[in-house]
Each structure stands twice: as C-alpha cells, then as structure tokens.
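Just below is one structure, and these are the notes that go with it.
A single protein chain has been removed from this complex, and every other one stays in its place.
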Amino acid sequence: MSEPVTALMGAEDKVGIATITEGGPLGMITLRGDLSDKALKKAAVAAGGVTMPEQGHCNNEGEKGIAWMSPDELLIMCPYVEVHDRLADLQAKLAKGHALAVNVSDARATFLVTGPRAREVMGKLSPVDLHPDRFQPGMFRRTRLAQIPAAFWMPEEETFQIVCFRSVARYAFDVLKVAAQPGSEVGYFTS
Amino acid sequence: MSTRLATGGRLLKTDKPLSFTFNGKHLRGYEGDTLASALLANDQMLMGRSFKYHRPRSVVASGAEEPNALVNLGSEGRFEPNQRATVTELFEGLEATSQNHWPSLEFDVGAINRHLSRFLPAGFYYKMFMYPRSFWKHIYEPFIRHSAGLGKAPKARDADTYEHFYAFCDVLIVGGGVAGLEAARTAGRSGARVILVEQTEHWGGRAPVDGGSIDGGSVEDHIARTLAELEGMENVTLRLRTMGAGVYDHGYALAYERLTDHQPDAKGPRHRLWRIRAGHIITATGAIERPLSFAGNDIPGVMLASALRDYVVNYGVSIGDRTVVVTNNDNAYLTAITLKKAGLDVPVILDARVLPEDIGLVEQAKALGIRVLMGHGISSVKGGKRVTGVAICAQAGEGAVLEEIACDAVAMSGGWSPVVHLWSHCGGKLRWDTDHGCFSPDLDSPPKGADGMGFVTPAGAASGMFALDDVLHDAHAAADGVVTSLDFKLPRDVEAPKAERREESPMMPVWMMPHGASVKLREKAWLDFQNDVKVSDVRLAAQEGFVSVEHAKRYTTLGMATDQGKLSNINGLATLAGALDADIPAVGTTTFRPPYTPISLASIAGEARAETFQPLRRTPLHDWHEANGAIWEPVGQWRRPYAFKRGLESTHDAVMREVKNVRENLGLLDASTLGKIIVKGPDAGKFLDMMYTNMMSTLKVGKCRYGLMCSENGFLIDDGVVARIDEDTWLCHTTTGGAESIHAHMEEWLQTEWWDWKVYVANVTEQYAQIAVVGPNARTALERLGGMDVSKEALGFMEWADGELGGFKVRIYRISFSGELSYEIAVDASHGAAFWNALLAVGNDLGVMPYGTEALHILRAEKGFIMIGDETDGTVIPQDLGLNWAISKKKDDYLGKRAQERSHMTEPTRWKLVGLETTDGSTLPDGAYAVGEGTNDNGQRNMIGRVTSTYHSPNLDRGIAMGLVLNGPDRMGEVLTFPGTNGKEYTAKIVDPVFYDKEGEKQNV
Partner (left out) sequence: MLIIHCPNCGVTAEETEFHAHGEAHLKRFGPGSADDEFESYLFMRRNPKGVHFERWRHQYGCGKWFHVARDTVTLEVFGSYSAQTTEPPEEILQAIRDRRPEWELT
C-alpha cells in the first residue's frame, strides 16, 4: 500500500493572525448505536482510548479521542495506521447488537487553527459564541464554517481542531486563510 | 464664501495637513476633517447636482443623513460612487469627483430640466412613458436607462477584502453619543456582556457641540471620564466607525465596521460586517434635525442649523460671513450664538413662533446683539448657485415680502426627529409626539423576540428626550431596565449623571413657511433635495388620489433617494396630511427598512468572493486531472473532468477519442463523486424495499442490483447500484448530485416516519476514491496489478468482492454503465492518487486513457441507459422510461407507489422513452421538440415529444438520441420532425433506445 496522502498534503499558512495547518492522516470511525448501551460504551472507549464524552463534548489525548456527534453517533479517533484494526475489533464487539461502525478517516480533512487570535478567526466563519466563558477546551461543536458543514473543538486554549469533508478541504483552508489574513485582528476576545 | 476660521476646530489636527483632490483640483485639509468640511474650507460649496432637475447642490447636513453631497471616491479597484462627503474622513491623497452632471459640475446641460420643472411634476415618468406602446423599447427605455442613477457603477474588480464576524452579547448598544455611553456604562457595571457601536470616528455624538454641563463639569470631560471607565471594563466592547445597520428577528443585528476607508493602504479587510446576536438592543441613535419648507430652501448655503454649528465648532469652517437663522424651536439659537461668538455676523433670527423674548436662549441671543423677529419666516431665498439673501415675511400670511436681507448662508431648523429606524426595523411601533412634532418609539409596542417579549429599548434622543439631563437619565434608566430583565444586577451606587437644565420654550410645528404659501412658493419649497420632490409634488399626488403614504412615496419618489428620507420623511408626511386635511398620525409613516445607511455589497458577501465564492468539491484525483488537460464540468459543487484534452486537439475530438478508446482498449473514469451510503440493521432490507421501487431485501450477499428511487410524488429522483455487503448491510450508490440529498432523504424517513425500525445509515461517499476501469483490456490491466482473482468465474457481472490489488486494499464492483467489461474499484481516498497512477502504469501498453463525463454520457447513451437529470426532470416516473422491469410487483408499498397509481400517472398518453435516429446521421439539438399535427390555442404547433439526450456517437458514426414521445414505443420506425432554433428542421426515426451491443455481450465477458 502507498503512503496515505491528505487532501492538501499538509498545507500551512503562517503569515496571518493565526496559524492554519492541515492535520496529517487521522484514524476516524463513525459509530452509530445506542449510546446508553453498556457494551457499546465499553467498545467505544476501547477503540477511542479515552472516556466517554458528555453530550456536546469531546475527549482527546493526542490522536486518540471520542467526540459526541449526536444522540446516536460518536466519532472515534485514533492513529491512522491503527484504524482498520480498531474498526475490526469494534465491529466484532458490537456484532451481536444493532450498531454501525464505519471507517471515515479518508472522508475527512482536519485543520488546526492556533494562536492567541484563533477564536477570532473561527468567529469570522462560524455562527457560534466563542467567548472564553462560553466555549472551552473539551467542548465539541458541529456547525458550519462559512458555507460548509464542519465540527471543531479546542484541544487546548488557543487551538482549534476542525474536521470537515475531504472534498472541501481546499475551500476550508482558503476561507481560514482569508479569515486569518494579516491586519484582520478583531480585538473582540483579546484586545 | 465658506472658509476656514482661525480658531481651529474641536476635531481638527491643524498640525497634520493633508492634500486631496476634487475633480482633479488639488486642495488642502487637515486630519480630522471630513471631505465635506475640507471642501467647504476651500470654498467648494457646489458638490453635486440633484437627480431630476440637476439643481446645484451643496452640503445640507453634517452627518449620515446628508442627501446632497454625494461624490465618487477613489479610482480603479477602489472606485466607489454615491459616497457622502459628510461621513468621508479625509486622508492623504483622497480622490473625489462630483457626479450626475454633464459636461461639468459648474455648467450642466441637464440643468435645463429645472426650467422645464413645470412640465416635470410628480408622476411625470408614469404619465409620459405610457403611450404609444411601441415607443417603449426603442425610445423611452434607452432614455430612462441613460438618465437613471446617480453615480457610475464601478468597472474594475474590487481591490479589497471583506469579512463577517459573529458576535454574541447580552446588550448591544447602537450609538456612541452621551446616551449610548451612559447606557453602556450602566449595563457594563452590571457585568453583562456589552457591545457599543458608534458610526462616526468620535465618541460623544453632538453633545459637545451643543454644550452645557454634566455633574458640574464640561460635556467633554464627562465623555472622557465615561469612556475611561468603559475601557476598563473587560465585558464591554467599544467600536468606532461601526454603524448599527439593521435590527432583525430574535435579537439579530448587523453592524457595519469601516476599517480602512480612512486608511486605504492599511492591511486587512476594508469592511467587517458584525453579525450580532444580542439578548437586548438599546438604540441610542440620537435625533436628526428637520429642514423647513420654504421657497429656495435647496439653494447652496441653506443648511441645517445644527450642521452649520458643527462645521464651526468641530472643523473651524464657516459657511458664510452673514448667516440668517430661521427656526421654529430654541435649538437653532445655539447656532446663532455660536456664530456670533466666532465673530461671524447673524443679521437676524427669524422665529416662526411668537414667544416672550426674555427667557433662555432667546434672551442670550438678544444679549449678544442679535436681532430676533418673532412670528416671522422666509418667503424665499435669493440666489442661484449660492445664497445671496432672504426675503422675510410673516409666518402667518401668504408670503408678502416685508424686508429683504443680504446674507450668504441660511441656518434652518424645523425641529428634531428621533432616529427611530432601528427601533422600527423589526416591528417597533411609533407614536406621534405632539410636543416635539415628531414620531417617537411607542414603548408599549416594541419589536418582539423569540420569547414574545420586547427586545429593543430606545434611549436618549432616540426615544424622544431632547434635554441633556433627560437624555442621560433616560439612557441610564433604559439600561437599568434592560439588564434587570436579563437577570443582571446593578451595584447600588450607580446613578445617572446630572446635567444642568436650560430653560426652553416649546417648539411649534411648521410644515410650510409661510403657512399660507402660494403655489408659486410651494413649487420652490423642497422636501427631498436629492430626488427633487417639492411641497407642490406631494400635494399633487394627494390631489390625484395617492392618499396612502406608501403610494404617495412611490408616486413622487419622496424619501426614495439614497438618504431614504432621513430629512424629508416627516415634512413630507405632514405636507401629505395637510393636503388630505388629516392628522399626521392618521396618515402614518412609510416603513423603515435596513440598512440605516447604505453598506457595501461586498461586506454582505464577506469572504464569499473570488476563490472562496463557493465551496468547490474536489476528488482525490483532482490534482492529477488538472495537470493532465482536464476540461472541468461543474456537477453541483463538484468539478469533474468533462474530457482530457491532448495537445492541440479540440474538446470534441478529445471526447470522440475517449469514447472509442473505451470500446476498443481501456478507459479510466474518476467515479469518486458517486454517492455511497451504508445502510445497516435488522430492518435494513425492509427499509430499502421502501426506498427503492425494486426489491433489495432479496439481493444475495456478494451481489449487486440496479435500483430506482422515487419521491412520494412517484417521480424518479435517483438511481444507482446497490450491493449487499452482509446479512445486515447494504451499500447504496447514488448519483453524484444525490449523495447528500438521498442520505438526508433516508434519514428523514427513518427519523420521522419509521423511527422504530432498526436501521443505521452512514454516508461514506468521500471515504473512497472510486475508479471505473473499463474496456476490453480492463481485466488484463487488473491481473497485471496482481492480487485478487478478477476472472469471470471469481467475480461475475453484477458481483462485488473485497481484496487486494497491487498491494492496495480495494473493493471491486463488477458493474457497467458503458456496456463494456467494467470494474468499479473503491480504494481509501488517501491512496486514490497512487492507485490511479498504478493503473495508468500497468495500462500503458494496453491503450489506457482517462475519460471524462461527456464520454461517459455517450457510452451510456449508446447503450440506452438513462441519466437522472437528462431523461428525468422531476415530472418523469420510471414507467415513462420503460423501466417497469425495475419496479417490483410483489411489494405492497414503496415510496411513490401510491402516487404512480394516480390517474394522471397511468394515462396511456404519457410521453415514453424511445431512441431517435436522425435520417441524415446528423445530431439532434438538445431539448428539441417533435411537432405533430395542428396547432394549440396559442397558434403554436402541437408538440408530441422532446429530446432528452443527444450525442454524436463515434462508434456508430452518427447522431443518436433518446427522447420522450407520445405513444413512442408503439410507433417504432415512424419519422418525427424536430424544428431547430437555427431554422433547420431535423427528422428522426423512432427506434429502440439501445443502439450498441443490444444483447449486452460485451459487459458480460
């Protein structure tokens, strides 16, 4: 098998008010099922390597993580090379019940927006209250990024991680770049 | 003449001179100037021409309400017409030109209209351009188009960028005058999140110009103190140059921030549109002074009294040496006093009221030696391009001239109107304030939010408070009430500042000066300066039956100018009310709509321009296509290669080459855009039987089946191959356009109708690069890659298998949309490009060529395969297309089944799919209609069919087509006539739609 290639091959923009970086290949599994089911929770935690997140949250440790997508959906994250094994393991554990687990690693692109003005850059594109009192590390939000669906969370203060569809990776990168263009400081969250 | 005073101005930095040009003339101003103040300082009174009569126009106001001083700014990519000089900050190198005149501002041919004004009354255009009807297209319309519009539209691409910003707050305060500042201070101290926006570049509004004292100190000190306190509050955001543009449902507001208009070389976006969601909005938008309606009130040099005062105090600019003040209220006396104190002459104050002269400002003015004439007004203003004097009359009479006084400026004040626009945008109601002769917010009828409660509160002058102490008190109380309703609490010691009270006499509404003005005077009394609407026009409209204010507005164009009636509205309403002998509140007001003042279209677009105008979807192979001659075809938001051009060949030749090569050698198609939806669960089979017209539950694991999807209307909406993955799991292919919509369609039925069915759905479209390997050499190519068995025995037609090919993890579907031996291979998207290259490498000596969507279309048309969107258009059912074989007779139900039983759907006269073969081998025009006997009621030939797909087939070397034809399948061999749009008539024979390899042997090898 060839080396996996992300949509933009690790594109980066550092000239603006925040740094925009395309993330490397990341393992991602969509899991749909009854999130209150004990067996499912156990299997999900094993696959994601972190504890179950609350509604609207995301638990992450490095490349491992679980995000709450909807009342019957989780996004499980892991190193790209492990995704097939983890998926097979998950599917085996859930074989008896009614659940659906599929690999979506290649269907997505991820971006990091970093810097003291990361909140401002995101606030230009997503209709979400990103005030530090309202949106904090650990929270997970599915919304739109300009004209495309996207999800994001903050692995840490001053960093947003974004997931969107792979086909619109170029658009996502370009709008983030425009939003972070030099001289575009808003001074809303920090003066 | 207008000139700069030696005293300097409050806002002026006289140590920072700037140079700029107006109509190419080099002029000087200072930092702090507006373009208007700088032009006036250079005695450039004439700034433009009016819309209809091309009357000379100068500045009448000093702020956003300015109707006259519209100029073109900038050049090339920064050219912008219709910019108000009064709000344009001066900067080094600013270029401005005047507009709406020819050949020059000073001498304008269009001004002849002025002499024809008797013949250009209200509704002139409506009356004039009616008849004869034939004149419309060639005479009237070109004439109107030529004369319509003020400035010229920019031609160059906009050189700047723009952005949006989503902000959320508890309290948004619009207006940074003393009321807005006080509201912000109060709200800020409660701990609420506050945004305060001010449209100009200064805090404090006009209070510093009007003077007085607050808490024992100057107004300016108070502003500085309040500002310092606000700047120290982390929960308060302050923005200058940011206009509250509109208030919308549920606390939504737009604020328009001008970032680089005053520093065009600065980095960053030019405008930022703040999309604010506020818990509550306080409109501290102040008030606008009204003109008075007297003859000649539009002559350059006649100005709002407050504006005249502003130019002296803020910019050190005097409009003239001798200024006559004419008023119906006390406020204009401030102008007279200010002018006098600046050493300028005020020959007389004409006060329409009759009042005691020993109180308040009247007494002060008199003490300065200014002559005050009570009960008097202006009969007419003398002058052409400039005021030369006024004729004085009694306000009560018909305008008999009592005295003429020479002057070069007139300061007029008809009272003040609260800026109620933002209050009204979302439904706030108004009440008539008899004391002040204006509409004020009716606090009992605010705009209501999601919870049914009012979400806008006016404060200060915007709520009809005009005395400084009232303004401060009102703003404080408004903010207190708002934060309390939002569950915030004010600290105990917070109180409203106290301002010194002036003794004031009441204003007296004056809607016509003099009261009994003759027709001759009314014809020269302007209401709308920009659109040339006069008192006589509004009265004519009333006479002609336009009694509704909205009708009168459109008939006369009153208030339809770029200032949207900021100055003319109330005077116009009052004139209409007078003509109708009705009360002003009974006549009502026109609707206030956002934006408050014009905002740039580009700011509305925000980041959505150029490269980021809309999302383009790219497959994992996009870069390869781009580097290898792809001609792009937009398919929804996707870009798919239409064909791959080689060297100098034409696109048509490329398509022909690709089609032949697939039939003869080996073609590769990027099919990644096709939708792929996983459907899994114990009830998945049952569910798919409802989704598709045919039976999917009986499909065997490892097999594929072509399926049709209909809407509940019975119409065909999508098609594609379904593969059964395991006992519980199916993979459904959709059309390129259908991936998202069919996924949503499935979820909709599962969530809203059959929520107890155990089915999960996932859209995995973008997980895979899917490549169709097609042609006689397809198997050889795959065998060369090595890996899984792709023989006919191991992987038969309409089967699928997982495995490895050339080291790639793949899933292969043996399905064919071309009639050739074909494998559609899905590989994880991150390996797609590598896999594509591997296929090209092994296919090198097998004649491998990529092919595009046009070749795909021709290949499928040769085989008579339908295409969603070509053979279907939202009114076609599968039965129309001869697809009855794909409709299960065994199923009790599927989406669309009941609809397909409706009488119209079972009509034998529905047009049905057939093949069409031109008699001379030419290609039928796309969408052409077949004509039959006779004509319809409109005298058009009756239509009996239409072309749905048509191509030149290189394999058959002739035109082939499909079409829907009346009784088509029963008319095989008949020749139909298709008139083209080029005058040519085409004839085509009805044939079977399968043109190539009718037995389907090639795909089955």
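For reference, chains read A and B in written order, and residue numbers begin at 1 within each chain.
In this section, a residue touches a chain if its C-beta (ideal position, glycine included) is under 8 Å from a C-beta of that chain, and two chains touch if they have at least 3 such contacts.
Note that the coordinates shown come from a computational prediction; the quantities given were computed from them, not determined experimentally.
Engineer: Which residue from B:R28, B:R277 or B:R502 sits in contact with the chain not drawn here?
Structural biologist: Hidden-chain contact among the options goes to B:R277.
Engineer: Of B:T7, B:S548, B:T651 or B:N713, which sits in contact with the chain we cannot see?
Structural biologist: Only one of B:T7, B:S548, B:T651 or B:N713 touches the chain omitted from view, namely B:N713.
Engineer: Pick out which of B:Q751, B:N884, B:T919 or B:Q940 touches the chain that's been left out of the picture.
Structural biologist: Going through B:Q751, B:N884, B:T919 or B:Q940 one by one, B:Q751 is the residue touching the chain not shown.
Engineer: Tell me, which residues in subunit A touch the chain that this view leaves out?
Structural biologist: So the residues of subunit A touching the missing chain come out as 55-56, 69-71, 73, 127-128, 141-144, 149.
Engineer: Give me the subunit B residues in contact with the hidden chain, please.
Structural biologist: Touch with the absent chain occurs at residues 248-252, 277, 448-452, 712-713, 744, 747-748, 751-753, 755, 892-893, 897-899, 901-902.
Just so we're on the same page, only the chains that are shown with their structure count from here on.
Engineer: Rounded to a whole Å, what is the gap between the Cα centroids of subunit A and subunit B?
Structural biologist: Going by mean C-alpha positions, subunit A sits 32 Å from subunit B.
Engineer: Using the touch definition up top, name the residues of subunit A that touch subunit B in the complex.
Structural biologist: Its residues touching subunit B are 1-7, 25, 30, 32-33, 72, 80, 84, 98-100, 102-108, 120, 123-131, 134, 146-148, 165-171, 174-175, 178-179, 181-186, 188.
Engineer: If we count contacts the way the header does, which residues on subunit B are in touch with subunit A in the complex?
Structural biologist: 161, 163-168, 193, 237, 266-269, 272, 275, 277, 606-608, 611-612, 614-620, 637-638, 678, 680-682, 758, 760-762, 764-768, 807-809, 828-831, 833-835
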